[in-house]
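Removed: one protein chain of the complex. Kept in place: all other protein chains.
== chain A ==
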Amino acid sequence: MAKVKHESQWYPLEAGESVLDGLLRQGVSVPNSCRAGACQSCLMKAVRGTVPEAARVGLKDTLVAQGYFLACTCRPTEGAELEVAGAEDLRVPARITSLTMLSSDVLRVRLHADAPFEYRAGQYLSLVRGDGLARSYSLASLPHEGVLELHVRLIPGGEMSGWLATEARPGDAVHVQGPAGNCFYVPGRPEQPLLLAGAGTGLAPLYGIVRDALGAGHTGPIWLFHGARTPAGLYLRDALRELAERHPHFHYRPSVLTGGSRDVAEGALDVLIRAECPKPVGYRAWLCGDPQLVLSLRKKLFLSGLSLKDLHADSFLPSAPQVETTASSASGAR
């Protein structure tokens, strides 16, 4: 049996159980969201004892060096004794500054961080409520804007999104932790064509990446494909149209499955992409949103010539297994 010590008390783990599951089962509150090693909400620090390599996958070297690990992917070996502490010192206090609906089910949440919070456009963070409830969301803002902007999809029965939509008020204190994720623009090869695609709130990181690339002086064509089920699911249309008018090499292509019009294409996202960018050899691409869509787009783009090293994908993982079964499969934590 492995044991975990948290705040001077020992907790036994069942065989194969993760530190996160073991602590939650025994009533210890630990922030968590994806439970799959992606969102980094469940970051903890090992004070004594050894942590399996798998629990550090994806963490920055600087965090690893300080003993941090992910509680949800940490399954200590039989007989191991591990002393842990929370990651409170890595959380940055922040305040909600505004809450605005962008569409019938997307809420724009703007935050002001009370301490420096460094990130790259397109990364995501964990939003931690006062009681420890955590969810991860992609950042739609740019670092120099001095405001953290999140696009939160309202999920029926969603704890965090429900709270943000009905109870939270500007001025409320929260914490942010992170950032994480590999979907961001890296300057260089300014003439390379860029392709960005996502559905729903998968637009948030893409909105950041597009503006980051334009700001860095990218000169090659930039294609942004945003998909939704119906026109009501598209948002930021005016802002993106305006951006496209100011930058002729930026092409914004909204699309829906049903209810297309003169300005909005109708059909599957991959069909539209193939029509506009038939041979994406030599492109750089970013895909964000629903995991199934991201995985299938990634494969299709790879087969049509995009190199794997130029394909950046971040799929939105469901916030936790129990949410996955009750909400629709498209429900995302970000």
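What we mean here is this: contacts are C-beta pairs under 8 Å (C-beta built on N, C-alpha and C of every residue); 3 or more make two chains touch, one makes a residue touch a chain; residues count from 1.
The rule is simple: contacts and distances are computed from a predicted model.
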Quiz item: Which name from "Ubiquinone biosynthesis protein UbiU", "Group 1 truncated hemoglobin", "Multiple sugar transport system permease protein" or "Protocatechuate 3,4-dioxygenase beta subunit" does UniProt give the chain that's left off?
Solution: "Group 1 truncated hemoglobin"
Quiz item: Which listed residue (A:Gln66, A:Thr97, A:Gln192 or A:Ser307) would be found touching the missing chain in the intact complex?
Solution: A:Ser307
Quiz item: Which chain A residues touch the hidden chain?
Solution: 295, 298-299, 302-303, 305, 307-309
